[in-house]
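As you look at this complex, bear in mind that one protein chain is not there, while each of the others sits in place.
Letters A, B and C name the chains as they come in the text, with residue numbers starting at 1 for each one.
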Amino acid sequence: MILSNMFLAAEPARLFIGPIGILSLVTWLPLVGALILLFFDKRGVDLIKRFATLWMAVCFLASLPLVLLWNYETRGLQYMETADWIPAIGAKYQMGVDGLALTLVLLTTFLGPIVALCSWSYIEKRHKEYYALLLIMQSFMIGVFAAADLFLFYVFFEVMLVPMYLLIGIWGGERRLYSAIKFFVYTLVGSLLMLVAVFKFYFTAAETAAKYPTEVKAAVEAVVGNNAPMRGMVLEGVEAARRAGVARAAQTGGGGYDAEAAPLGTFNIYALQAIGGARDGQGKPLVPLSLQLWLFAGFALALAIKVPMVPFHTWLPDAHVEAPTAGSAILAGILLKIGTYGFIRFNFPMFPDAAMDPTVASVMATLAILGIVYGSMVALAQRDMKKTIAYSSVAHMGTTMLALFAFNPNGINGAALQMLSHGVTSAALFIMIGILYERRHTRQIAEYGGIVNTMPAFSAMFMIATMASVGLPLLNGFVGEFIGLRGVFEANIVWAFWGTTGIILGAAYMLWLYERVFLGPVKNPKNADLPDLSAREWAYLAPLVAAMIVFGVYPKPLVTFVNGTTEVVVRQMRPNYFGDQGKPDEEKAAAPGAPDTATRN
Amino acid sequence: MMTFLALAASWAARQASEPSLMERYVQGLKEVDASKFLVLSAIIFSLGMGGVLIRRNIIVIFMSVELMLSAANLNFIAFARYWQTQGGLYAYNGHVMTIFVIVVAAAEAALGLGLLLALYRNRETIAADEINLLKW
Amino acid sequence: MYLVALVPFFPLLGFIVNGLFAKRLGFSEKVIGAIACAMVAASFVCSAAAVYEFSRHARDNKVQAAAKQREAELQARILGQGVAYDAKTDTKREAPEHKSDDHKEGAHEVVATPYVVTLFEWMPGGTLRLTLGASAGQTAEFSVKWAYQLDQLSGLYILFVTFVAFFIHLFAIGYMHGDPSFHRFFAYLNLFMFMMLNLVLGANFLMTFVGWEGVGLASYLLIGYYLKKPEAGTAAKKAFVMNRVGDFGLMLAMMATFAVFGTLDYADVMAMAKALPQEPFGLAALSFTTGTLTVIALLIFLGAAGKSAQIPLYTWLPDAMAGPTPVSALIHAATMVTAGVYLVARCNPLFQRAPTAMLTVAVIGIATAFVAATIGITQTDIKKALAYSTVSQLGYMFVGCGVGAFVAGVFHVVTHAFFKAQLFLGSGSVIHGGSPSGHQQEMTYYGNFRKYMPITFATMMLSLFAICGIIPFAGFFSKDEILAKTLHTPVFSHEVGLALYALGFLTAGVTAFYMTRLMCLTFFGKERFLEGPDFQEGHSEDHGDGHHAPASKDFHPHESPLVMTLPLMVLGAFAVVAGFAGVSEELTGGAFPNYVHHWLAPVMDATLYPEKPVAGVNWTEWLLAGASVVWALVMMGLAYFLYVIRPELPEKLAQTLRPLYTLSYRKWFWDEFIDVYLVGAFKKLSLGAWGVDFVVDSIVNLFAWLARASSVIFRTVQTGLMQNYALVMALGIFLFIAGMGYPLFKELFMPTDRPSPPPTPQTSRAAQP
Partner (left out) sequence: MLPLLVELPPLPTLRDTALIMPEIILTLFACAALALDVALPRGKKHITAYFSLIGLAFVAVALAQQVATMASLLPISAFYGMLFIDGLSVVFRFVFIVAAAFSILYSIQYLEFEREQRGEYYALILFSTLGMMFVAVSGDLISLFVSLELMSLSVYVLVGYFKRDGRSNEAAMKYFLMGIFSSALILYGLSLVYGVTGHTNLGLISETIAGYVQGGASESGDPRLLLFVALALVSAGLLFKIAAVPFHMWAPDAYEGAPTTVTAFMSVGPKAGAYVLLARMLLFMLGPLREMESLPGWAAMLAVVAVLTMTVGNLAAVTQDNVKRLLAYSSIAHAGYILLGIVSGTDLGYQGVAFHIMTYTLMNTGVFAVIIALHRQGVIGEKLDDLNGLFSKSPSAAVLMLIFILGLAGIPSTAGFVGKFLLFGSLIDSGNPWLTYVAVIAVLNAVVAFYYYARFARAMFLNAPSESAADAAPLLLTPGVRVAMTLSAAAVLFFGVYPQPLINVADVVAQSITTIYAQSSGVALR
């Protein structure tokens, strides 16, 4: 194992095991597991279960070196890998993770073994296919976060829907067919419209790179910071775009078109970010604002469906209620995060002017607030436990989106932390509801009551998860929520006011759920003799609850990872926000401002 | 009688002044006017198309398609003649094309009747609007 | 000095030990109780040592000079003058000596010298930009430290909290004897202590907020302790949600503090606040631009109102009595509810610069005091009566703070903690011994218990005199000082002070009346405990543990064991003694020093309202004090007369003053208002909201139906008739020709630009090649 040059300060971490980079290894390992699983005998159910969970655990361990060798000094991508993929359209197999992506990859690998373990007793039929699909799903989800090439991201983004469709469709509840196809088609519409936007931006980027090579090179600095290998990759991407732009300009002008000479442009996310964010002398964006708005809308629609933001959220309750426990845990734990991750990775850096356009920002913020208030109110009125948690996810993601649209380090850090904490908390809640479902085979709240008397340990765990979801300090829910809403306060006080009402509504519906299900005497005789948590159930609940407490008490490591990404994004959108470029922001220059050195924390 | 003779005389005179059949033939070769043939072929083509659309009996439909093919042939011949006069290098292609079209039409006829026979033996009908088993 | 960090650590240790290992290792009740009490005792000892060390540290003038220097820099920075000051690395660049002339020298140089212990950086959050107040535009670092701050105010609080808590733990061992989940109760109690100490010792707003919500969680767990009682669960949820409404305000206040000061640390914020000018009075101050501090203060007060059960958000406290009595004593009397007063006292520089906020605090305080007192009159449940008396006393404390007498407010908190905790524990022992089932709380089934429970009776009489404000007892000194300060308040005009004083005076009387009523119903009068439901047929225990056979008639109440009466005696003694710690110098003319006042002076900002030096014994003060004592004695006599000598009179009085009675009995209809209108309406609204979801869903399904419908159309267009197909083809061809041919046709036959002879109309296909 070559631990190459990880001690150089400005040098981002790189780790190659033989020819394969660590990131590719972590991404494709689960898929390899799935292939091996196919050769197992269908009847050996226990062997399949153990193998799948063990393999997931191995994948988690494989992802740990990512954290251990992380270089905290550099910004931008680390563990970068590049390989040619489809030269004809300029798509490269490029992998790389920055602070935020790393935490999301770890969240995915962390949830992997837990999700596999919790479906041991839940799944009764077709075990082999189930675990194979779970492993394949794991691979694609890690791929989405690790991809540094827009085409690679898009392939992972869309192909991930097929295993999820089958998971919901085959092992789901009663209305599984309807909700499975609804989930798939809803997300597919969004992602295909995004494809059109991807193309439009792909060709515009080539033209802009050709017309303004100098300005684009200047913009690359903002994206790359002090990360040398990443600068090489991004410049190479920008160069490919420029050559393609020049070739196409020549071709339309009547000259012959020699395809070999110039590929069609670049799909490298960070080169596109540089081109999208480039500005000419007077600060006017190179990509005209009107076009930026359309492109922003294309990306935003697909991601809003994924988040889900209010008008596009109706697929979530159906998908959650009908999905098997593991399915809805992954859905809530990771799939929703791709939406907000997409906003931070694509919409903000690539179309900064469109994102910060006052009307766009206020529309999205209003939708987010609607998500919080409306989501909480509807969660209050639900009779099905999973539906309540599903709507609570809508509310939490509403807070995340609101924090994102504050466009300041606090907001984006808070949003990222909220994503991570919601991932752990909602996955835990869904798994616990699964435990109850395995015992009583119903999710109707009316069927339960007084569970605390028969299952005290389980009630304690559910209590901790409820409190984390409500945002109690010293548990992971609070950290992201407070920092995020603080950022929102800085941007717009009224938004912060409405955003903070979320904590009251959250407490209301979660505790009402807890009271109706757990507290009070045991009304229904069937609940009288429910067995408490078994050893296996403890095994997959304990890490989740531990994570909630640890990241509530000591969230600093998470924040340092996430802050790396936030600073880069904020510097791209509001270059002189940090006031270290000498001239203070457009607010009144009362004092030269504390010469606050670029915080490296 | 007298008028008849006068008429015959004038006709003979005119005939004498008229260019002879051979001269007219040669003169026709030089500046042929294909537009009249075009109009004719257009008419035939329209008739053929109308036949296909309206008539009930499959054989009649088949014949009207043959009609359309022959209209095309007429066109080819007319244009071939025209381009011959213009001294086009490949004027003869039109004629060759016509021959091939006739050959193909023959093949189609044989094949079409074969299929019709099979259909008739099976369905006892050759009316176009009765064969509608395959729908929706 | 690191003892401070140990103070909250012990209860946490107790929580972990009792919570996780007690059941598994099978500790007996004795062991669990011992661990819990030991932990609280240990933290009391640590806090005592820490306070002593701190007092020496505070007097050291080197420390005072450094503190003054740092205060000057911070004030300069907040006003935006050119002091180059790097907040993070604490290195001080050249600082021009900033002598503000208007800063009059107080009686003696009084500077806050807090001692801050930072354990680790809890929550970094990236860079932020100040957007409000004088220094808008500067950038600062969002970095919240897990730090404890020991200064005079928090020192006083941790002392009396741990002291009272120790005795309550002791009492609880007896009270909870025989309870199946004994370990769970004590684990929660220790958890509460950890959270309360965190709240009080927190060095920044966020640490206090951790304690704030932590105690909310602990009260939720303890109120809902009796799991089988359905109303316990509802009460717990109600308490938590209502506290969250308060926390909502506090959270916004914290965000605003960041926006104005760039940090949440009390030391820095309060120092910077002192430099800011006082904000205008009245409604103009209610916007973030003009009255920033006012809005922050109001939001802080909203949080305090939620936690300390003031007017809009007090209905959860009476319902919280569903929890065991020691819980009511500890949380809902002595410690948690006073957290609100602590925070207001801690932020006194902010409040003093926001007169509108001060007025709100005072008005709501006095209103709560009066309303709660009137409700207390008609309560039959002993614990609910005490709960309303707590709400009313809290109202008093807030009035104290509202009129600028923060020290008086805090002193009343301390004295109130002693006698109210004693009263609750007394009621606990009354409940415990007063009925065969040990859970009878209705005073109607008590009567003449003084014969059976002499110790409880004696100690509760001490607290009665204390709460009524009779001369030697603690209540007199603290409540009277508040009333005195209300009358001569420098903050408001004389009329406002007089009005507040009058209402306060009236409430004091009403308090004396209902407390004496409570004592009479319980300890004097006819013995009614045999008519209680325990003795009726078919009474089912509300704890759901089975159907009780009616107890035998020869039952008579019995005194509680020593472990329960000892705390009563100690607290009773303190109810008497505690008053002398803060005798107002107005009364004694400076002869007898007011320890509490001098101890808390550094924390209280005196720049706006400097105290007037005491000339000599102020006779008008004595006159007022005497009047209030006489008024209290009169009301006590009236109550004794009504409930002991002529027990049938209250019934008739209730009939005659029917409207007043129902007003008080139905708790001013405030409970119903919240349950029916707010919560009920919200639930109906949310059901409606689900409808919107249905609408959005149906739109999505509409598209699906549209696709399906059009698919059927396109499918059935295949009629199977060959001629139709040929017809469609012909139509297609025609459209092609029309589509492409038309522009050409236009150009050829209707040439607009080129003049050319109008060609003869020909069919399109007959054109001459």
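The rule we apply is simple: a residue touches a chain if its C-beta (ideal position, glycine included) is under 8 Å from a C-beta of that chain, and two chains touch if they have at least 3 such contacts.
The shown structure was predicted, so the numbers you read here are calculated from the model rather than taken from an experiment.
A.B. asks: Missing chain touches which shown chains?
C.D. replies: Its contacts among the visible chains are A, B, C.
A.B. asks: Determine which one of A:32, A:193 or A:460 touches the chain that has been left out.
C.D. replies: A:193
A.B. asks: Looking beyond the chains shown, say which of A:30, A:99, A:112 or A:169 touches the absent one.
C.D. replies: In the full complex, the listed residue that touches the missing chain is A:169.
A.B. asks: Considering the entire assembly, which residues of chain A contact the chain that has been omitted?
C.D. replies: Missing-chain contacts on chain A: residues 85-89, 154-156, 158-159, 161-162, 165-166, 169-170, 176-177, 180-181, 184-185, 188-189, 192-193, 195-196, 199-200, 202-203, 248, 251-252, 254, 256-257, 259, 264.
A.B. asks: Using the document's contact rule, name the residues of chain C that touch the chain not shown here.
C.D. replies: Listed in rising order, the touching residues are 707-708, 710-712, 714-715, 718, 720, 722, 724-726, 728-729, 731-733, 735-737, 739-741, 743-745, 747-748, 764-765, 767-769.
A.B. asks: Considering the whole complex, not just the chains shown, which residues of chain B touch the missing one?
C.D. replies: Within chain B, the residues that touch the unshown chain are 34, 38, 41, 45, 48, 52, 58, 61-62, 65, 68-69, 71-73, 75-76, 78-79, 82-83, 86, 88, 90-91, 93-94, 96-97, 100-101, 104, 107-108, 111-112, 114-116, 118-119, 121-123, 128, 131-135.
Throughout what follows, only the chains that are shown with their structure count from here on.
A.B. asks: What's the overlap between the neighbours of chain B and those of chain C?
C.D. replies: none
A.B. asks: Where the CA atoms of chain B average out and where those of chain C average out, how many Å apart are those spots?
C.D. replies: 103
A.B. asks: Would you kindly tell me how far, in whole Å, the mean C-alpha position of chain B lies from that of chain A?
C.D. replies: Here the centre of chain B sits 72 Å away from the centre of chain A.
A.B. asks: I'd like to verify one number: the distance from the centre of chain A to the centre of chain C, where each centre is the average of its C-alpha atoms, in whole angstrom.
C.D. replies: That pair's centroid distance is 37 Å.
A.B. asks: Quick check on chain B: which residues sit in contact with 2+ other chains?
C.D. replies: In chain B, no residue touches two or more other chains.
A.B. asks: Could you say which residues in chain C touch two or more other chains, in rising order?
C.D. replies: In chain C, no residue touches two or more other chains.
A.B. asks: Within the complex, which stretch of chain C touches chain A?
C.D. replies: Residue positions touching the partner: 77, 80, 82, 84-87, 120-129, 131, 135-143, 206, 209-210, 213-214, 217, 220, 224, 227-230, 232-234, 236-237, 240-241, 244-245, 247-248, 251-252, 254-256, 258-259, 288, 544, 682-683, 685-687, 689-690, 692-693, 696-697, 700.
A.B. asks: Applying the document's contact rule, which stretches of chain B touch chain C when the two form their complex?
C.D. replies: 34-35, 38-39, 42, 49, 52-54, 79, 82, 128-129, 131-136
A.B. asks: Would you mind writing out the residues of chain C in touch with chain B in their complex?
C.D. replies: Going through chain C, the ones touching chain B are 715-716, 718-723, 726-727, 730, 763, 765-766, 768-769.
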